[in-house]
Every structure is written in C-alpha cells, then in structure tokens.
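Every protein chain except one is present and positioned as in the full complex.
Note that the chains take the letters A, B, C, D and E in the order they are written out, and that residue 1 is the start of every chain.
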Amino acid sequence: MATVKLWTDSDANQSPRVKAVFDDIRAVRGSDFINNFSRGLANDPATLERTWNSLKEVMIAPSALDPVTKELIYIAVSVSNGCGYCIHSHTAAARAKGMTEAQYGDLLAVVGMASSTNRIVTALGIPIDPEFEVVS
Amino acid sequence: MATVKLWTDSDANQSPRVKAVFDDIRAVRGSDFINNFSRGLANDPATLERTWNSLKEVMIAPSALDPVTKELIYIAVSVSNGCGYCIHSHTAAARAKGMTEAQYGDLLAVVGMASSTNRIVTALGIPIDPEFEVVS
Amino acid sequence: MATVKLWTDSDANQSPRVKAVFDDIRAVRGSDFINNFSRGLANDPATLERTWNSLKEVMIAPSALDPVTKELIYIAVSVSNGCGYCIHSHTAAARAKGMTEAQYGDLLAVVGMASSTNRIVTALGIPIDPEFEVVS
Amino acid sequence: MATVKLWTDSDANQSPRVKAVFDDIRAVRGSDFINNFSRGLANDPATLERTWNSLKEVMIAPSALDPVTKELIYIAVSVSNGCGYCIHSHTAAARAKGMTEAQYGDLLAVVGMASSTNRIVTALGIPIDPEFEVVS
Amino acid sequence: MATVKLWTDSDANQSPRVKAVFDDIRAVRGSDFINNFSRGLANDPATLERTWNSLKEVMIAPSALDPVTKELIYIAVSVSNGCGYCIHSHTAAARAKGMTEAQYGDLLAVVGMASSTNRIVTALGIPIDPEFEVVS
Partner (left out) sequence: MATVKLWTDSDANQSPRVKAVFDDIRAVRGSDFINNFSRGLANDPATLERTWNSLKEVMIAPSALDPVTKELIYIAVSVSNGCGYCIHSHTAAARAKGMTEAQYGDLLAVVGMASSTNRIVTALGIPIDPEFEVVS
C-alpha cells in the first residue's frame, strides 16, 4: 500500500494543475494510461510537474542516445537502487521501445559484472591509475 | 593506499598463474598497460582469473549490445555504487571506444533522473501497475 | 514472511528481559501497541534492549531537533537504504507527531533532488571546493 | 581529478547559456562564488539549467520546511549515498544557514540510528504492521 | 512477478545448455530442488553457466573460510544491497549448514553496528589514520 492516495481521474479533474499534467502525459505518450507513480505524485502538483517536465526532456526528447539505450541505463540505476516498481516499469518500457531479450541478457550480465568489481575495487582501496585521469 | 600490495611485473613473473593472466590481458587488449585493479587482484590468483575471464566474456566478446553501450551501463552501475576508481576507468574506456561528449551528457542526465524518481517511488511505496507485470 | 518468529505477548511473558523491554515501550509510548520490528528483535534480547535504549535516547528524549524533524531525517535515510518497513513506520510516526502533507511533499522533493545531484557529482568526480573545507 | 573540465569564468563567457546560469546563481545567492559542481555541469548546459532551476525551486524558494531542515535532509541523503563532495558542500551550507553544532550532532545520531535499524529490519524481513498502512 | 519466465523442468529439457546446468546443480547439491533464481537465469544460458560455475568455485569448493562463515558474509552483503530474495535464500542456506540462532543474532548485531558507524564516519569525512595504511 502506498503512503499517499493514488489519484483517480475524477480526483485529477478537481485540480487544474494535476489535470494539465495528466492531459499532457496522455497527449505525449499517445495513450490513455496514467501509471501509479504519476497518480501518487499528484498529491504534490509542483513535484508532479517538475518530474514530468524532466522526464520529457531527458527520456522522451530526441538526444544523443537512442530511447532503448536510455531505458537500459534507467534499469541499471533502478536495479542498483533497489526500486522494484521502477525496474518493472522501465523493463516494460524498454521492451515496448524495442529492447530484445538478447540485449536484456547483456544488460543483466554487465550489471552483475560491474556490481562485483565495484565492491572488490572498493574493498582493496585501489588508487586511480594516472592513465585514467584524463578529461575530454 | 590500497589494502594489498599492487603487483609489479617482476612480482607477476614469479607466479605462473598471475603471469598467464597478465599476458592474456596484454594480448587481448593489444596494449602493455595493466591497471592497478589487476595488480591488486593478483594477490588472489583464482579471483584474478575468474574476474578476467568474466570481463572477457561480458565486456569484450561481441554480443547483442555494442561496446559503448556496455560501458555506459557499467558507468551507471559504478556511479550508483559509488566506486570512484571504476567510474574513472570505465569513463576512460567509454571514451576510448567512441563515446561522444553528448552521449556522456545524456548518460548523466538519465542517471540523475532515475536516481531521483527511484527514491521518490520508494518513499511513496507505489504499487506496481498490472500493466507492467508482463514477461517476454 | 520474516526470517524469525515474531514474538506474541505470551512469548514475551516467558522471558523477563523481553517482557521488561515491551513493558517499557508501552510505558514510554503510552500505548499498548508493540510493532513487528520489536517482536522480531525479541529473538535476541541483547539487541532488543540496545536498540530500544538507543531509540529512546536519539528519537524520544528532547534534543536540539524537534520530533518531526528527526522523523523526516529518519524517513530520508530509510528511503535511501530502501527499507519499506521503516519508511511506512516512520512516515506514520511523522504524521502522528504533526508532519503536514506540505512538509511531506517538501521532504520528497529534497530527497529526489539530493539523490539526483549526489549521483551526478559522483560521476563527474568533482573535487571539493576549498570554500567547503571548514569546520565549526 | 574530475572526468570533465571545470569551466572557468572565461570559459563560461563563451557560452550564453552557461553564462546566463552563472549570472543567475550569483544574483540569487548574492555572492560571486560558483562551486565546482556548477563548473563541471557547464559541459552540458541543458543539465546545468535543469539542475539549477530545480535547486532554486526545491531548496531556495520558501516552502513548508525551513532552509536548515531542508539542508539536514540533503545531508542525510548525501551521507546515505556516500557523496563526499555533497556532504561537504551541504554541511557548509547548513552551517551558513544557521545549523547549530547541537543540531548537527542530532542529525548524525538519527542517521546512525536509522542506518542500523534499516538493515536489521531488512535482514529480518519484518512484515509491515497494518497500523502503518494508512494514508493521509 | 518476475520480469522473465521461470523455466520449468520441461522447459529446461528443451535446452541442452540449461539442462546440463540443472543436472549439475542437482548432482552437486544432492537434491532435486532448483530455486527460482536459476529458473529465471535460464533465459540467458551463458549467465546461468557463469553464475553457477562461480558459485561452485566461491561458495561450495573447500577454501580458507568455512561454509557457514561464507554464508554469513553473503547475508551481510545481501542485507546491505537490500535483496530480499537473497536474504531469504542465504539465511535458509546458513541454517541448513549449521548456523546457530546465537550466531545469527551476532550477525545482525554486527551488521547494524557497522551500518551505523559507516554512515557517521562518512558524514564526518574522517581521514584515514596512518596506522591503518598497512598492507599484508
């Protein structure tokens, strides 16, 4: 159970700020579906607006990385942060955007590999090689 | 300072198992450079071998994701786990493999976005939408 | 399901050490309610005692921060550590102590903001400005 | 060393978007100081703008929580995420905004307490008490 | 619900690589039981093989630490990473290998203690004492 009320469409219709975001989500995504995260965020319209605007800018607007790659990174972070909801929603999004099962297998292999070496490096207190100290 | 000795090439020459891995790293990478992580892992030859074999299989062998994408995922995990050494080494690797600065900017934007929503979702205890409960 | 038995009041009545802590919790809180965490900790009376004594000292005794602020910090840490139980119990506690929904919205906004910048700063390996290197 | 160039003021003067943000930071904060985080973010003007706008909205605009409380929460999250730079910058900010040393001591005590119980609860797999399953 | 199909034994019988691993797990463990993790990993036979081979090498082969101690460390890491499944499976494994309830209580006490001091040390930015800068 959530710590806040999940807003129904009728609830949203009572708040012009929330309704405007829900309408924009539906228009941008071309779907009537509003997920539970947005329905929970609706309790704080300022955070709902800021989050949705950032998501549009970062995840939806065309940029240097293609949509599937951005979803793979999103999943990798969500796994590392242990957010079950986020893992489920972005794994579904990645598949909807074209992620293949072979790519998904690769993602998990890299996440597992990195998680393992990250901790061993940290345990050993390995100093950064001068060769890596370069900027673009 | 590391918690273990970082093996020099002379040290490695005393241990056939370590020398074999260092030789293979040099052959596979086409470079004489052996990083501090491998020089620290050399204290435990079994872990050095297992780690290098996994890295070859996961990060170097051709697979469904291209090398830059795998490095982007590796960086995202290393950032989430707070491993400074890993961040530096894999950011350098990603650039060496062709990551552009625009792609790097995108990576950071997605990592920041996901980290923020991961925590807010967790705070709110958002239940998973049935729409996301699908498998391939 | 828990990894240990959750002690009922009858179980607690068999152990003078556990009973003494349960009695003190009820007296200090002015309520008959004992939560599942204490019922699980009862399996190790020493840890139950130490934890309850620390909670009384840190969270209940009057101190420089007011009770709601301490609960907000507790929630922020619990969210960052991904403890669903702790998030639920301390969000309920914060509300019981007077946290308003506007304050809760602020809490989530700050947690989201910090989580995002924490990771981007870590990715970039930003060196600490000398201006921040001051002690009280 | 950072993974990107830290922009000097001369660098910023070459980019209208970066210069506009630096100017706004100086105006809003009433200080000439631009920290290394902003100088690193300048490499990606879109992220610099989005981050600064969010910081103004979340941390600087008057809201339900006072400025010191928001800094305490920011520090708590930064500690949990292990961001040394963020800890230093926000501990300095909290002191500049009036955090007393007694409040700082309380903050650390709560962070330590929560970190400990978070992990023990997680280890035990404690089920959420129905009493905590309430929304506002 | 998992993000992938959990392979039944009939599914496994269709894939020689998966069947070979399942057969080896049964032979090595002397039990017909295959857990859900292996049934999920079966979707990516290369990761299933690599994971099982590493587990045999690290957790099952005789080594410098006894089996119960290795399970205690596994639980400590799983708790810190917030993996509920791993906590349950390795707590069950530890008990099956002989972990006593008193040892389990000790484990939780150390995990709680370390989690608390880890965060306070990080908050304070404590510099490493020269006395600790020694290698074997």
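By our rule, a contact is a pair of C-beta atoms (placed from the backbone, for glycine too) under 8 Å apart; a residue touches a chain by one contact, two chains touch by 3 or more.
Quantities reported herein were computed from a predicted structural model and do not represent experimental measurements.
Partners of the chain left out, restricted to shown chains and counted across the full complex, are A, B, C, D, E. Contact with the chain not shown here comes from a single listed residue; of A:V4, A:A93 or A:M113, that residue is A:M113. Interface with the hidden chain, as seen from subunit B, comprises residues 3-4, 43-44, 46-47, 50-51, 77, 81-83.
The missing chain lies against subunit E, touching residues 1-4, 6, 33, 35-37, 40-41, 47, 51, 54-55, 57-59, 63-65, 69-70, 72-74, 76-86, 88-92, 95, 100-107, 109-111, 113-129, 131-134, 136.
Listed by residue number, the positions of subunit C touching the unshown chain are 1-5, 43, 46, 50, 54, 57, 133, 135-136.
In this section, only the chains that are shown with their structure count from here on.
The pairing of subunit C with subunit D is characterised as same-residue: of all residue numbers used at this interface, over half are used by both copies. Against reference pair C-E, the listed pairs A-B, B-E or A-C yield one interface repeat, A-C (criterion: more than half of contact pairs the same by residue number).
In this assembly, the C-alpha centroid of subunit A lies 27 Å from the C-alpha centroid of subunit E. Of all residues in subunit D, those touching 2 or more other chains are 1-4, 43, 46-47, 50-51, 54, 77, 79-84, 88, 91, 107, 111, 113, 115-120, 122-125, 133, 136, listed in ascending order.
Judged by the touch criterion defined above, the protein chains are all mutually in contact, each touching every other.
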